[in-house]
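Only one protein chain is missing from this complex, and each of the others stays in its spot.
To keep things simple, chains are lettered A and B as they appear, and every chain counts its residues starting from 1.
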Amino acid sequence: MSQAFDLVMLALLIAMALAVARSKDLLAAAIIFSGYSLVMCLLWQHRGAPDVAMTEAAIGAGVTTILVLLAIGRTRRREK
Amino acid sequence: MDDLWGNIDYAAFVGLFCIGLYVVVAKQNLIKKLLGLNIMETAVFAFIVTSGMVDGGTAPIIGPGATGPFASPLPHALIVTGIVVAVSITALALSLIVEIYRQCGTLEADELKGAE
Partner (left out) sequence: MKKPLVAVTLAAAAVPMLIGVAALPRPGDPTAPAHTHVAAHYIEAGARETGADNRVTAVLLNYRAFDTFGEVLVIFAALAAVIAVRSPATPGGRADDMPGPGPGLPISPVVAFIIRLTAPFIALFGAFVIFRGHVSPGGGFQGGVILGALLVLLSLVLGRGAERPLLAVPLARWLQAAAPLAFTGVGLLGLALTGALLGYPAEPERHALRELMMITLDVGIGIGGAMIILGLFLEMRGD
């Protein structure tokens, strides 16, 4: 059970990282990265690291995303 | 090959690291490169957190009466500070990127090469 959960999480992480790499829309890439961070934080919680998971949930999924969104708002949204 | 299957977690994080590296070297958009850098960072963090995991282990919070085994606290402490440093790097890079856009009007590395 635990092993299966880990494998699902890892597959999800790789799929989301590939989606970030493939997306031409920077806004979409930033939102997918936010979800990626959240999955990462679930994985760490599952591995006995609640401190790290808490930090990652606030930083990776929250603050990093909003900083990237602000930067996109002040530049442009589409990748060429 | 057996060992690699047993360490499939680590192999997955190597995969994530390489996806991030691919984004950093192959994509031209600077914000995209920064997202790739963040993927590389989280892959390294996940690698180190996983190395602190122990079979059947719980979080290293050991009050009276808690019974082990416990995950190793040292990687966790390193990564907590590492995440906070990572967001500082991201913020500094993004403010540089915004400045570059204001000065040069583009975010593509190949166009920036021509636009002195």
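A few notes on this one:
Just so we're on the same page, a contact is a pair of C-beta atoms (placed from the backbone, for glycine too) under 8 Å apart; a residue touches a chain by one contact, two chains touch by 3 or more.
Note that the structure is a prediction, hence the values are computed from the model and not measured.
Interface note for the absent chain: among A:9, A:29 or A:72, the touching residue is A:72.
One chain is missing from the display, and on chain B it is touched by residues 1, 3-4, 6-7, 9-11, 14-15, 17-18, 21-22, 25-26, 50-55, 57, 59-63, 68-70, 72-77, 80-81, 83-85, 87-89, 91-92, 94-96, 98-99, 102.
Where chain A meets the chain that is not shown, the touching residues are 50-51, 54-55, 58-59, 62-63, 66-67, 70-77.
Here is the rule we go by: only the chains that are shown with their structure count from here on.
As a whole-number value, the distance joining the C-alpha centres of chain A and chain B reads 10 Å.
Across the complex, chain B meets chain A through its residues 8-9, 12, 15-16, 19-20, 22-23, 27-29, 31-32, 34-36, 38-39, 42, 45-46, 49-50, 52-54, 57-61, 70-71, 75-77, 79-80, 83-84, 86-87, 90-91, 94, 97-98, 101, 107-108, 111. Chain A meets chain B in the complex at residues 6-7, 10, 13-14, 17-18, 20-21, 26, 29-30, 33, 36-37, 40, 43-44, 47-52, 55-56, 59-60, 63-64, 67-68, 70-72, 74-76, 79-80.
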